[in-house]
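Single-structure report; data block below.
The complex appears here without one of its protein chains, the remainder shown in place.
So that you can tell them apart, the chains are marked A and B in the order they are listed, and the count of residues begins at 1 in each.
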Amino acid sequence: MRRARVLVGVVALAVVAGIAGAQESYPTRPITLVAPFPPGGVADLTARPVAASLEKILKTPVGVVNKTGAAGAVGMQYVATSRPDGYTLLLALSSISIIPEADKIFGRPPAFTVEQFAPIALVSADPTVLVVRTESPWKTAREFIEDAQKRPGQISYSSSGVYGTLHMAMALLEHAANVKLRHVPYAGAGPALTAILGGHVDALASGPAVVLPHLKAGKLRALAGWGEARVASLPDVPTFKELGYTDAEFYIWAGVFAGKGTPEPILTRLRDAMRQVVADPDFKGAMDKLETPIVFKQGEEFQRFFDADARRLAAGVRRVGRIETK
Amino acid sequence: MGASRGLGAVGWSEWRHAAAILGTCAFAAIALERLGYRLTMAIALGFLIGVIERQGVFVTLTLAVALAAGSYLLFDTLLRVPLPRGPFGL
Partner (left out) sequence: MTETVHNLLLGFSVALSPPVLLYAFVGCVVGTIVGVLPGVGPLAGISLLLPATFGLDATKAIVMLAGIYYGAMYGGSTTSILMRIPGEAASVMTCIDGYAMARKGRAGAALAIAAVGSYVAGTVSVVALMFLAPPLASFALRFGPPEYFALLILGLLVLAYMSSGSMVKALAMATLGLLLGMIGIDQMTGYFRFAYGVVELGDGIGVVPVAVGLFGLSEILATAGQETPPAVIKPTLRELLPSRQEWKDANWPIWRGTVLGFLIGIIPGSAHIISSFVSYAVERRLARRPEEFGQGAVAGVAGPESANNSATSGAFVPMLALGVPSGPIPAVMLAAMMVHGVSPGPLLIKQQPELFWGFIASMYVGNVVLLILNLPLVGVFVNLLRVPYPLLYPGILVFCILGVYAVNSSVVDVWIMLVMGLVGYLLRKLEFEPAPIVLGVILAPMIEMALRQSLAMSDGQYAIFLTRPIATTLLAVGVLLVLLSFKSLITHGFDWRERMAMAEKGEEL
């Protein structure tokens, strides 16, 4: 009898210790932050300062792994299907909302769905800006739109790829301003920028940081932005909202996600950690150098932003529909 | 234009060997992200050197462990490429 009681006591002790240990011991292993884009791109350059700061705060190595492919689908699918134990995180761009919709349009089984993720925090939200070459005849956004209305399908623009972020921004504008433009997709933001600089297309929707040097050098002109507010580094550029096109709202945002089903205590720990990350001076310095303002949203706020953005983008993708080429 | 030799004239003598090597590589591909890099490579190398090439036990073990650990070190430390870790953190 005594032995049984001792046994029960030991087991109880072990269980309690186990639970307590499990609760407080996250993280015990190195964490992987998956960046679904190639190194040097926006997602990657944002992921690295995040990882560095998280490492300091969580006191465990946080490694960035680039799982690239299919405009981010490969990396996103990898995290969606990994064990939701909090050790595999995702740094996603707004394309996370686009890809499942695109899959639906093509009748493909979706690579992943938005519901497979638990949002942790938003880190940055760059509104895109519309740029044209300085030699072009349009000096304001209104001139551009009026011209586009007069000559449907004649003004061309480049993008980082079909259904990509830069394409969707323009698609939203086309719908909001009731214009039709000619889309020339390129394989990535870099080639899209090269195309407009070389005069092969007329316009481009781009993240501000990338085009800033060219704006300063006088090669490109920014006409308007897709944000709610004006871009900090471009105070003279109005927003489409100001000009009356309220539906043209688009951000290239970056946020940290975990797999759905990650235990609540771990999610809370991660959210706390992210709050400390954006307050970290090293992190702020790194984002400054990238000319990317930190926009931090968490919990309810992030969920609302994410949902609204997802709805807008889903509608946009459905409107674009399947592209039939001639 | 030059006709090619008939299928039967081709020498296939080493096909079993080649098949074994391919099989080992396939094992490595399957096990890589499940067993972790070092363990997978050590097993694959052990099989190749010990069973297929029939080298001695000492040579096999030394080479298998050294190559698996050494290449891991090269990539992990020098190039900072995270390689998959399997159970036991291997």
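Going forward, contacts are C-beta pairs under 8 Å (C-beta built on N, C-alpha and C of every residue); 3 or more make two chains touch, one makes a residue touch a chain.
The structure presented is a predicted model; accordingly, all values stated were derived computationally and were not measured.
Taking every chain of the complex into account, the omitted one touches A, B.
Interface note for the absent chain: among A:A118, A:V184, A:I294 or A:A315, the touching residue is A:V184. Although one chain is not drawn, the whole complex shows that of A:K289, A:R304 or A:R319 it is A:K289 that touches it.
Within the complete assembly, A:H200 is the residue of A:R83, A:H200 or A:R275 that touches the hidden chain. Residue A:L212 is the one among A:V114, A:V131, A:L212 or A:A248 that touches the chain not shown. Take subunit B: the residues that touch the chain left off the picture are 1-2, 4-5, 7, 10-18, 21-22, 25-26, 28-29, 32-33, 37, 41, 44-45, 48-49, 53, 55, 59, 63, 67-68, 71, 74-75, 78-83. Where subunit A meets the chain that is not shown, the touching residues are 38-41, 44-45, 48, 64-71, 73-74, 77, 102, 106, 108-109, 111, 153-154, 156, 161-163, 182-188, 190-191, 193-195, 197-201, 209, 212-214, 216-217, 219, 286, 289-291, 322-326.
What we mean here is this: only the chains that are shown with their structure count from here on.
A separation of 39 Å divides the Cα centre of subunit A from that of subunit B.
Considering their complex, residues 29, 32, 63, 65 of subunit A touch subunit B. Interface residues of subunit B, counted against subunit A in their complex, comprise 82, 89.
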